[in-house]
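With one protein chain removed, the remaining protein chains of the complex are shown where they sit.
Coming up: chain A.
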Amino acid sequence: MSVVQSVDNVALLPAYLAAGTAVFVLLVDLVLARAGATVAAAGVGAVATAAGAALTGAGETRRTFCVGADCSWLADDRAALVAVVFALLTLGVLAISWPLLRSGPTPVGEYCFLLACSMTGGVVLGAAGDLITLIVALETLTLPLYVLVGLRRGSVASAEAAVTFFVVSVVATTLTLLGAALLYAVTGGVHLGRLGALFGERPELLDVPLTTAAVALVVLGLAFKVAAVPFHAWAPATYDGAPLPVAAYLSTASKLGGVVALLAVVERALPATVTGPVLALLAVLTMTVGNLVALRQRRTVRLLAWSSVAQAGYILAPLGALALAAGRTDEARAAAYAAAVAYAVFFVLLELAAFAAVVTLRPAGADGGTLDDLRGAARRRPWVGGAFALALVGLAGLPPGLAGLFAKVTVVRSLLDGGAGWLALVVAVNAVIGLAYYLRLAATLWAAPTADGAPAPARPAGAVAAALAVATALAVLVGFAPQLVLDLAAR
């Protein structure tokens, strides 16, 4: 075997661009030392990454870093979709970070650099073809966030959030690594495709207790990243303590990272007979607990955090159909994965819009505040209030938030195609519970303001308004043409 590998640099283009963005931002900050230039550099980098990923994805599937037939880097359509979504999310979060960065003590260069690093992790994650690349990419995605969460200087809550997040996340990664190591011990492979093929060829491997333990460790470790119940406890405290844009990034990009990693291992590597029941249970617990606890929240970001826990449950739900034999036909499996991806895309779009609206309605650099702080906000700012309500209603899965409605429909459909009617009913009932708190938040926006009246905040920064407008416009667009997302997700 040749020792020299040929490397397909075109396949790696998105990763180069993302990593280059981080370096570029650092240089611009060093040379120009102006906040605007640094943010602009990061923004340009994110756009370039998205464009590069789209270009790479437009061609046929490219593979590189191969050993025999097994490749560590698979630049297929799914990878391109993931990379584009990560880059655009980063761009959106940069835009809504502008008031925070302008207002005060947050170091702009470091902030943008860390965000770009995290984006690099996300871009690599989508293309990862083996467990080690996958875990390293996921850590690259998460590691900068420990620092970003703690960036609100002088805030005890922020520091606490950072430490909680750090400890929980490191434990989760260790679990996943241990699981990967055990899998290697059982099978001698780490490539996702090879693992899948091995389990297919030698079903007796499944009877080894070590296999079950290894699979469980990998899945549960990744469940931490998705903030699935019962591994969710870190999420609300972390979201609430982090600066608002970072909370937005955590609940969109970071969660998407967990979902992508989980999908990769479940789809390609691990046996569905073992993962299916575990995921079904996780999905039921996650959406039910997330929704029930969200009902009682009084702080805006905590409410959104718990709701995003519940949403993770809806994303996992289609995979739960794999628990049943009817859900394991090739067609039903493909539908389930596509449904999970499609739901995730719809969700991050609506969630980003919701966070952008919160940022717009709050004073620059402030935290999310309580629900009462938002009383009557839509009366002062009808357009922002309308966009916020549209995002919330979409998350609840009702018209006029058609994007969210189609997301729920996709999930229910894939479940019924897979014969998991009971899980579809659980999803349905959860949608009703979910509406209760989304409606409460949306109704607060139009409630009569309190007597003392929150001071009318200054006009929002143009960048935030633009991010909100673009996210809302995209949500409306995919609401009327959901086939765009469904096609991308199914490839």
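To be clear about the criterion, a residue touches a chain if its C-beta (ideal position, glycine included) is under 8 Å from a C-beta of that chain, and two chains touch if they have at least 3 such contacts; residues count from 1.
Just so we're on the same page, contacts and distances are computed from a predicted model.
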Protein that the absent chain corresponds to, by UniProt name, given "Ligase-associated DNA damage response DEXH box helicase", "Insulinase family protein", "ABC transporter ATP-binding protein" or "NADH dehydrogenase subunit M": "NADH dehydrogenase subunit M"
Of the candidates A:7, A:167, A:428 or A:473, the residue in contact with the absent chain is A:428
Kindly state which of the options A:78, A:333 or A:408 is in contact with the chain not pictured. A:408
The listed residue (A:244, A:393 or A:468) that touches the chain absent from the view is A:393
Spell out, residue by residue, where the missing chain touches chain A. 393, 398-400, 405-406, 408-410, 412-413, 416-417, 421, 424-425, 428-429, 431-432, 435-436, 439, 443, 446, 448, 482-483, 486-487, 490
